[in-house]
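One structure below.
For this view, one protein chain was removed and the others were kept in their places.
Now for subunit A:
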Amino acid sequence: MPDITMKEKWGYEVSPLGDTSVIVQFGTGINEVSHRNVLALTSYFEEHPFPGMIEIVPAFTTVTIFYDPMKLYDPFPVEERKRTSVGSPYDTVCSILERIVPKLDRTVRETERVIHIPVCYGGELGPDLDEVARSHHMTADEVIEIHSGQEYLVYMIGFAPGFPYLGGMSERIATPRRRSPRMAIPAGAVGIGGSQTGIYPISTPGGWQIIGRTPLRLFRPEHQTPSLLKAGDKVRFQPIGLDQYKEWNEDQL
């Protein structure tokens, strides 16, 4: 990659999010390069947490690291601390990052998962499908074809437990949110909000256009990893009929 300078390749910025966490930023735009850096640092710390690390939160262009300052400060008593950067828990985390970031393995993983999400489109389970189709002068089937015809990238999980921020939806079916949000969108609802698409893991109020529903549970609190999806996964929607939806059970995944 001759056009990419070292700065762009390893370039990251660190800033504190208060006194117990740091945000590591890779680039400013939502793109594959930032995403790969985010995933690389996330999986490094998942495999090699440092003493005092509590947890990490990957997002579009950032990784936030939460830590316990009491496990990372210089053990000399506070009174004796000179006003230099030595001893600060934040600085300790920064020096760990300085060591690790340049050595990260950013190659695309062989183990990349593609998760197929069965969706029953339209009807009672997708009350806004017809409206979405009409607004684009398409048939409902065309919307389904576009929505289910490609792979999506899970950039991060947030907003609600197990809720994936998916990248890659075709602009051809981008649709503004509903003028008045629904009080309760059921768990499993698949929606379009602007140029994003997503799946509601738990029942919540929301303004997205609901085009279908999946029988899969995206949030399973009894599992060791409660979220079905994680940052870096690929997702494909797979249209199913109402009968299949009703008869679906978890084993079919």
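The rule is simple: contacts are C-beta pairs under 8 Å (C-beta built on N, C-alpha and C of every residue); 3 or more make two chains touch, one makes a residue touch a chain; residues count from 1.
Note that in this section contacts and distances are computed from a predicted model.
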{"item": "Omitted chain (choose from \"Aldehyde dehydrogenase (NAD+)\", \"Phosphate transport system permease protein PstA\", \"Potassium-transporting ATPase potassium-binding subunit\" or \"Antagonist of KipI\") - UniProt protein name", "value": "\"Antagonist of KipI\""}
{"item": "Residue among A:Asp19, A:Glu98, A:Glu151 or A:Glu247 that touches the chain left out of view", "value": "A:Asp19"}
{"item": "Options A:Asn37, A:Thr61 or A:Ser148, residue touching the unrepresented chain", "value": "A:Thr61"}
{"item": "Selected residue (touches chain absent from view) among A:Thr28, A:Ser95 or A:Gln150", "value": "A:Thr28"}
{"item": "Residue among A:Ile157, A:Ile173, A:Ala189 or A:Ile211 that touches the chain left out of view", "value": "A:Ile157"}
{"item": "Where the unshown chain meets subunit A, residue by residue", "value": "15-21, 23, 28-30, 42, 54-62, 64, 66, 69-70, 73, 78, 81, 83, 88-90, 156-163, 165, 201-202, 204, 219, 221, 225-227, 230-231"}
